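One protein chain omitted, others in place.
For clarity, chains are labelled A, B, C, D, E, F and G in written order, and residue numbers in each chain start from 1.
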């Protein structure tokens, strides 16, 4: 455990065996294991050994342990479109595994403001908001004007052409006219949940 | 006259003398002259010879001729912030010189939605909307969801760092989740007015 | 229906089942359904349930409903080369589904001016022109000098090396020496047709 | 007041008169005024009218109002080198104006680890840490491994050549191997303080 | 003399004294001297010592020696707009100094095809054509379809925003749909003339 | 025939049937057909109908017609490494089909100067030199200093990382310290041969 | 043998046969052969002919010859994470084949400083250090502050999004605040070992 948080394995470039052996070692320490970016095929092998493990294919996340809520702060996770689903689900299940209390609302894109405005209460009651969007990445700017809560913007790679695989989205979020947004890497739902954890853990502890 | 429009001189890289001699030649043809990107110093020299010439320093536009409205369509020009003023004024005076009927509303940025929504009527009654924004360039996306009118998006170079002198803004607008937006070059208020002219002239003529 | 237009499903990242369920829901509202970026395999599943659905593999477009012309304005769609076919066909069938009256002429590239000039009449009679081109993207500039009609430029990803998957083409179109062109995203035939719809719907309604 | 925070004027592209008139209007509402990116010359004019105004040339920040601490959370602001001074001072005085309780420690660059490690206590006691660095932007990654507090990384434009005016630094911070960092725009000390405000205000209120 | 051509000094980063001393040394060898990228101020100092030296401020070129035609091939130099003047004049005077026989025609941009087509004879009779253009850089593509002569395309930095200081123009020319164009660096009129010299010298010698 | 040269089909994005039908139409006009970027599979289908057709898999070129030399000028084609083979063979067979007289020498990279210098005679006797190189693209600069012949530089996509799929190579060649080089698109062996054809055809005709 | 070092074949773009024939030719000269970037399939064919050949799939390196240590200097090779394994193993086996004496320590990333600091002795005793890291590439900067030995930084392509396939990492390393680091291409473990060889061979010879 690097700095007091659950143990995480980044599964993308690792073989199933490697993920298994790393998991076994972590579990010896009686720590739960979160595996990100793990595909169905590797997950099947994992589940053969750990039949109780949780796995969500959309989020590409596996988790060996119990989802036990440890924090009370309201973490709201929203997305601009249904194409951002894998990213917000990565954020959602990471948050669950961290003991946070997340709520997920999808498809609140700025080209259909009425849908977003229908959730004004949820926005104003949240203690922390993760906002994922692809394409032009405008959603965090609009949300930033509707609430004073901390906002973690996650650019997604949804889009094509001028979108530059999410680079345009990320740069746009960093250039936002709404003050005090902070941004994580493209498609980094895990990192956004972790940023929320840093915040909530620190302040609930006080 | 290239294709039936007023004569335009792009003043940026031209000396005052060059602008003057070009203006004289055009005026012989009894055509009005619009000069874009002309600074105060060159404009002063122009005005010495043509004391009736119009000049707006903010827009860096000079015009020798009368502003005579020739078209009835409602052209709405809006901006996200007051820093976009030079761009929307370039669009506004170009439109005036083209005989269009423009209205200008500034500072409707998406981080303060209430201001934008206060102009819902103006938006829904417009026949064509020019939307200028810098930074993340989100305004055209939001407007695109509020109206079915044609929208010409103008990215401005307002911003810094990740904004990349307007390139991020432009790329974001081209990646918009709102369908049917079309985009002109960074800070190109003149081009946006010209695109409106192409549209309005063609359809009013019918 | 977001703002008064037909319902559109962007099919690229959606499974066949998801497209089917979304289609069923839209059809309950008695609205026609346009599905863009849908491949042959997914289209086959769609057609099993909706045998009358239209599908064009080149354009990757499916349509459940009747193509009924609602607008009289002349929409001309032209391309620089036959390699741009998928893009102009996306524009063409989108336009048909929107009730527009499009004509498609391909392979008018600027390295063979005679072919383009042979269509001068079509160009001058058009109320709106969609111009698709890849590589250096010069066609809209040349067309822009031959007509005063509104021009929607569509950069395509046809080319290699310095073409940067269409980014060079797009940037070149945005830098055009012909005034009043407006540009949509790379390969975005659908968006170009939608921009034409915004224009034609607004002005024919008047 | 957009969403419950002090009124801020972004002074960079505004004339002294514009800043003055905007300030007068805000002060009528009995709100304090923070002006960012305002140079000495404009500040002199401001101070003629508001002799009690605070001004820091390094930070390019002016403030009309009293610095009254409203929040108790410990905000630590650190930088990698003395060349990042203008950025961390922008963060520092913004934080002061927001009523936060900031501490500033400069010159903790990763090429001299001993200096950073000497401040381990300050790091572990902070409730929120703003970390500014230029060049390769490594400092937030190292800090991220030393503490579980929320970290707001500010890339600065200090460097040359491959540094690309801070773009490399920003991209590096977004790619950090330390989880849960979030990033603001290049040189955006104000935005970092504002992100801290969002967090502290929300959680202290609870 | 590196490989049989006149001696050239690239003046941009050199002081007047350095240019003078280099010129003196070359002249001892009885070779003529061409100095490129030399401004008026440095040229004045040069002319004090060499009163017969030729200088053109627009082209930023000085030449100590006689312009003696040594080759008969027809070198045509054309540009898209008058803003490209400094570049084509750099090409023109370099060509003259090399003993070539250049003709210069300006302002043949593709948005005004009639002007270009009026010069069809000049195009078809040329042995080599240097084509300079800024913005979208379409002119070489169109010329490439009108003639079988060798074409050297020179992108110029004329434009703004999406033009990226000529990079878009250069990339567009390299992506041209017209076959067999070759391209030199942005604003490199000298290099284009030198490429013509390589060709003409080699083939006239045969 | 666009401008007096053989008919060329760019095969990359075309189906075998499309290539076949286009070939048939061209052959009716008694012109030979050159097909570039055609893979083995499509070539097999072509050869079934045209058993005498030439095909080179490395060059991805097919040719229906006779290779008849029409020009006497010496065209030298050289490459820096054997990995550039597909590019120089595309140039070589294109040149053969155009009736040129090419010689091909491979693997003369600048890190092994002795090999290059061993071919000094070939270099000094050539009338036109096509120089292909990947990685840092230094070969044309060195050759440019060894000969006064016209040089057409072809950047190849050989390399990785900082090479940026040939973009670095291309930019480096355009920045060459050797004067009068001209450059074609990345991997564009066909275009280089065509540029040589333009030159040789024009000058041999005189 | 180009300049006194072992013969190396870059296997990536070469067929198994080509690698075999090149190997045979080199072995005739009684030189050992190192083949980089060779996959399992090609290696199998190689091993059929040379059953004693060494092959490491992770490093994609084959070696025909004996690993004989010729130099005594201590070459330390370290990496930030286990995902950098293929790169450091390419460096390791290249170094072995060159006769160097490498030690490899993995997973010393800066987000876990304690692990790095645990190897302080190894760092201070090394004569040359190869430091591989992906993501933000901070490890060489930290190592640069802990030791006065020569450091060769190898950026790896480990990461996603803002990492830009290692370009961000490379640019960050080149912008390092630690003086005297030098950098090789992305994933270029071989090049790093070769740079170490140049150094050690030159200085041990003295």
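Here is the rule we use: a residue touches a chain if its C-beta (ideal position, glycine included) is under 8 Å from a C-beta of that chain, and two chains touch if they have at least 3 such contacts.
No experiment lies behind these values; they were computed from the predicted model shown.
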item	value
Shown chains that the omitted chain touches within the full complex	D, E, F, G
Option from D:33, D:111 or D:151 whose C-beta touches the chain left out	D:111
Residue among E:23, E:94 or E:185 that touches the chain left out of view	E:185
Listed residues F:102, F:144 or F:191, member touching the removed chain	F:144
Touch with the omitted chain, as defined above, among D:83, D:147 or D:202	D:83
Footprint left on chain G by the chain that the document does not show	2-5, 8, 73, 127-128, 144-152, 170, 174-175, 179-185, 190-192, 194-195, 197-199, 201-203, 206
For chain E, the residues touching the chain missing from this view	2, 10, 13-14, 155, 157, 166-167, 170, 185-188
Touch list for chain D against the chain that is not drawn	82-83, 111-112, 158, 160-164
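Following the convention adopted for this analysis, only the chains that are shown with their structure count from here on.
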item	value
Graph separation of chain D and chain E (steps between touching chains)	2
Farthest chain (mean CA position) relative to chain A	E
Maximum centroid distance from chain F, chain identifier (CA atoms)	D
Cα superposition angle of chain A on its copy chain G, in degrees to the nearest 5	90
Between A-C and C-E, the pair joined by more C-beta contacts	C-E
Between chain E and chain B, distance of the C-alpha-averaged centres to the nearest whole Å	36
Separation of chain E from chain G, taking each centre as the mean of its C-alpha atoms, in whole Å	47
Residues of chain D whose C-beta touches two or more other chains	2, 144-146, 170, 174-175, 179, 185
Chain contact graph, described as a line, ring, star, complete graph or other shape	other
